[in-house]
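The structure under discussion appears below in the form of structure tokens.
Note that one protein chain of the assembly has been removed; the remaining protein chains are unaltered in position.
Up next is chain A:
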Amino acid sequence: MTSAPPLNLLDEALGFLSGGGGGGGRMILVEDCVETTGAFILHHLLKRSLSPHSSDVVVFLSFAHPFSHYDRILRKMGCNLVMQRDNKRLLFFDMLMLDRLDRDKGKTSADLLLALYGKVQKAVEVCSSPVDTRRITIIIDDVSLMEVDANGSTNLVLDFLHYCCSLTAQFGCSLITLNHDDVYSTMDRPTLLLQLEYLADVVIKVEPLVTGPATDVHGQLTVLNKGLQDGPGKSRNKVNNFQFRIKDSFVEYFYPGNRS
């Protein structure tokens, strides 16, 4: 077994430990916008969960892209998703395909999401055992497209997410979701966005630079970690701000002016 990957600023902000532990049993929400996508954070967390030094499992619900898309990106980052899928460490649900097939059978959005939840919980139950200490991470890419699949029913999406969240308490698994902030920019009270922010233990905001586009800085990250637990009723907040630059095979994180 190889040594744990080194921690970068994002890992530290999320509360991961240098030994590879930390960060279990909570919900992480990534909010991005058209100018600056937050997909790279999902890729980073996916790679981290599937790293060779751990035996963690990922349940990936993709409403946005097919498997091949993630496989190409992660391959460049040094992670073979096909192999991980064969080893049962990655359970990939391609909702683009599943949804289409099931709708042909006349199922409603509620039926689809209920059935999908059944599959997720079954996968979690199979992977978790009292003797095994491996952690399970559920990743949803992305919530706004899930809402589209649910025929615009915000409540249905929130019900689904609530059930996924209940798994974090029941099985100690993590939930990571991506949502697009600017999709709701015209709404007065974006219920979905606000509810997600309330549910999340960690909120990561991916934004463009205030000063405009730059060649060597691609955007800024704000990580609000609400769930630094010192025990029940004793948690505290921590806010981290830093900038990033996306490269082909990795992402650089640095404080403003500290880029080497």
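Just so we're on the same page, contacts are C-beta pairs under 8 Å (C-beta built on N, C-alpha and C of every residue); 3 or more make two chains touch, one makes a residue touch a chain; residues count from 1.
Following the convention adopted for this analysis, contacts and distances are computed from a predicted model.
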item	value
"NADH dehydrogenase [ubiquinone] 1 beta subcomplex subunit 9", "Large ribosomal subunit protein mL46", "Elongator complex protein 5" or "EKC/KEOPS complex subunit CGI121" - which is the UniProt name of the missing chain	"Elongator complex protein 5"
Selected from A:Asp71, A:Asp159 or A:Glu252 as touching the chain missing from the view	A:Asp159
Omitted-chain contact residue, chosen from A:Lys76, A:Arg134, A:Lys238 or A:Arg259	A:Lys238
Chain A, residues in touch with the chain not shown (by the definition above)	114, 117-119, 121-122, 125, 155, 158-159, 162-163, 166, 169-170, 189, 191, 194-195, 197-198, 210, 220, 222, 226, 230-243, 255-256, 258
